[in-house]
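Scroll down for the structure; my scribbles are underneath it.
For this depiction, one protein chain was excluded, whereas all remaining protein chains were kept in their positions.
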Amino acid sequence: MTSANTANTDAAGPAATGDGSGPLLRVRDLTVTFAGRRPAPWRRPATTVAVNGVDLDIAPGETLGLVGESGSGKSTTARAVLRLLRPDRGTIEAAGFRVDGFGRRVPAGYRRAVQAVFQDPLGSLDPTKVIGDIVAEPLAVHVGLRGPERDGRVAELLEQVGLGAQHARRYPYELSGGQRQRVSIARALAPEPRLIILDEPVSALDVSVQSQVVNLLEDVRERTGVGYLFVAHDLAVVRHACDRIAVMYRGRVVEEGPADRICERPAHPYTEELLAAVPDPDPARQRLQRQRRRELAAATAAPAPNTAPAPAAGGCPFAPRCPHRMPVCTDTFPDRTSLPGGGRVACHLYDAPVTTPEEVR
Amino acid sequence: MLRTVVIRLAAMFPLVFLVATGVFFLGRLSDIDPAENIVGPEASEEQVAAVRHDLGLDRPALEQYADWLSGAVRGDLGQSVYTKADVSASLLQALPVTLSLTFGGLLVGLLLGVPSGIWSALRAGRAGDRAISLFATVGQAVPGFWLGLLLIFAFAIQLPWFPSVGYVAIDQSLTGWLRSLALPSVSLGVVAAAAISRQTRSSMIGVLQQEYVRTALSKGLSKRRVVVKHALKNAAVPIVTVVSFQVTTLLGGSIVIERLFAMPGLGQLAIDAVLRRDPDVIQGIVVLTVIIVVLVNVLLDLSYAWLNPKVRAL
Partner (left out) sequence: MSAAEASGARFTARLLRSKATLLWAAVVGLVLFCAVLAPVIAPYDPLDGDVREGLLGPSGDHWLGTDKLGRDVFSRIVYGAQVALLSGAEAVGIAAAIGIPLGLLSGYAGGWTDRILMRIVEGVMSVPFLVLAIALISVLGPGLWKSMAVVGVVFAMTLMRLTRGETLAAREELYVDGARVVGAGAPRILFRHILPNITPPLIVQVTLMIAGAIIAEATLSFLGLGAQAGHASWGSMLADAQESIRQSFFLALPPGIAILVTVLAFNQVGDGVRDLFAREAKAGTLGVNPVHRGKGAEAEADPPAGTAVPDPLLSVRDLTVSFPQPGGGRVTVVQGVSLDVGKGEILGLVGESGSGKSVTAMSLLGLVPDPGRVAASTVRLDGRELTGLPFDELRKVRGRELGVVFQEPIASLNPAYTVGDQVAEVLREHDGLSRAQARERVVELFEQVHIPNPADRLGDYPHQFSGGMAQRVMIAMALACRPRLLVADEPTTALDVTVQGQVLDLLLELREQTGMSILLITHDLGVVADVADRVAVMYAGQLVECGPTEEVFRKPSHPYTEGLLTSLPRNVRRTGRLPSIPGVVPAPDAWPEGCHFADRCPHARPRCSGGPIELAAAPGGRATRCVRAEELTLTGVGGTGAVQIAKKP
């Protein structure tokens, strides 16, 4: 399957495959499993399904928020799109490239078109390089800029993210967390990408700096028309930064739709629980939140006993915690149902009255 | 637990086999011919060839190897080309000397190293710590045999408290055994003590900064209890690793010390064998030391399981 795809993707830059016309990112049935520890040298390693049949779409210039708690598979999904790991199954089309078809060598065109900003702003910058060299690396790799031209472009990029030319000679450890994240953004912008994967870009930052970076990302998008896949655990941040949101739970996308619809009229019981858990600084509003949180907790007060069989791989991962649990939930993962107000939900509560037997895989 | 031991012991065979094979063939690569050594420089070609034939050195290497290996698995490691002594027997005779010395060195290393490391860590940055650290850095730089030489001069010649050379077997005289081991053990153990002390200090310092130590303090425990119960057990894993490494080093280091104190251990055997080019003896010594090292490592692995519950769960 590799050879068939590399032939056309290697040669085809974004320009060749309908720039702007198709989706910026189209993920279908993405599945990633990790091999665990081997119980003994001769046994097969146990495997964990980190991402299970995920579908995602991003239109050019759009921001999709990918939200979930630890273990939801959101970062794994991002890494699969970046081709930092190889999926077991599924297709990924990004910026006109068939990412799942790549062989060992990833085409330079793809690396130009899709960039990333990671959570840990210190860890993601090479400590032995000065900021100028870090920002210039994509220029060196892709454009071959040198000398004053390169320095000029670096200064321009640093200015775009609110840093001065004097920062170019500093080392990452000499900057604050927010400044480092600006450097990461400048580096991501250097090759003029069409899609930037933001993996928890503001989680490590203080509140007052967080909003600066969220605003910067928005400015960049307005100016360059880049699209974002914004991976985060904080629904409030994601609502601010994104057009649409996809909610992940244990490797599955359980709900997806416009940001405001998701946050005001959540359809999936998990989304609802997540929203009720987001604390709000307005004490009056937080009292209502807490009440909601407790109601939901009370409804789930009898979680599935530990002795009950774990939900089958095909079942809904949220079933053991779900207040609306039905027998069907433990063995069948629901189909997606379109919702009024936009988006889709994967929950048996929204099934058509009759469940068709061929759903069972 | 038993299962782990069995698995670990089974896993050591390939390693021992590999090392034995490696040493055997390396020996055959040599252009130094024991036969020439035996008959002396004036001997004729025929005489050399005759000796070679007697020793079986003219046979194909693979055949010699098969021969040696089939003997080795039965515990017969061949014989010395010079003394015709049975290698296994000489090794068994020399082994108690080397093991006593290694154990003595380890004891000195642990008794000096662990407490001084802990003490030093608890006073990190202060005068006491600096003094211990200085001793440890000097201790690591002292050649053991030179220290031995100084000890011989001080405590065997100037103050004739200990014998300057020789070894007394434990079944002959217990005090004699202890006296004969005292100076060699100290000479051997000081370097190990320095290494163990440094590792103990740094891993204690690392553990003392862990959050669970802060928790233990926040519970209102005494400092002594925090150090002894909460810190030491966690600090022990890297210390044990260094100790296991030191056992290997001590085993090697005992060669020099045996030479210095004229003790009839594996080291003496090894040096004589090298100078005389006695292949079977060398092979035997290598195989034996590898077995000892591997056994020690199995023991230490078991102690990891006790120290670290996460390992136990596997």
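Labels for the chains are A and B, by order of writing; each one numbers its residues from 1.
Simple rule for what comes next: a contact is a pair of C-beta atoms (placed from the backbone, for glycine too) under 8 Å apart; a residue touches a chain by one contact, two chains touch by 3 or more.
Quick caveat, the model's predicted, so the values are computed rather than measured.
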Among the options A:T31, A:Q160, A:Q286 or A:T337, which residue touches the chain absent from this view?
A:Q286
I'm checking contacts with the chain that's been left out. Which of A:F118, A:Y228 or A:F333 qualifies?
A:F118
Name every residue on chain B in touch with the hidden partner chain.
15, 18-19, 22-23, 26-27, 29-30, 32, 121-125, 137-138, 140-143, 145-146, 149-150, 152-153, 157, 205-206, 208-223, 225-227, 230, 233-234, 248-249, 251-253, 255-256, 259-260, 270-271, 273-275, 277, 279, 282, 285-286, 289-290, 293-294, 297, 307-310, 313
Where the missing chain touches chain A, by residue:
69-70, 82, 84, 105-106, 108, 111-112, 114-116, 118, 120, 123-129, 137-138, 141-142, 171-173, 176, 178-179, 184, 187, 191, 197, 206-212, 214-215, 218, 233-237, 239-241, 260, 263-267, 269, 272-286, 288-290, 292-294, 297, 306, 349
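As a convention for this text, only the chains that are shown with their structure count from here on.
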Can you work out the whole-Å distance between the CA centroids of chain A and chain B?
54
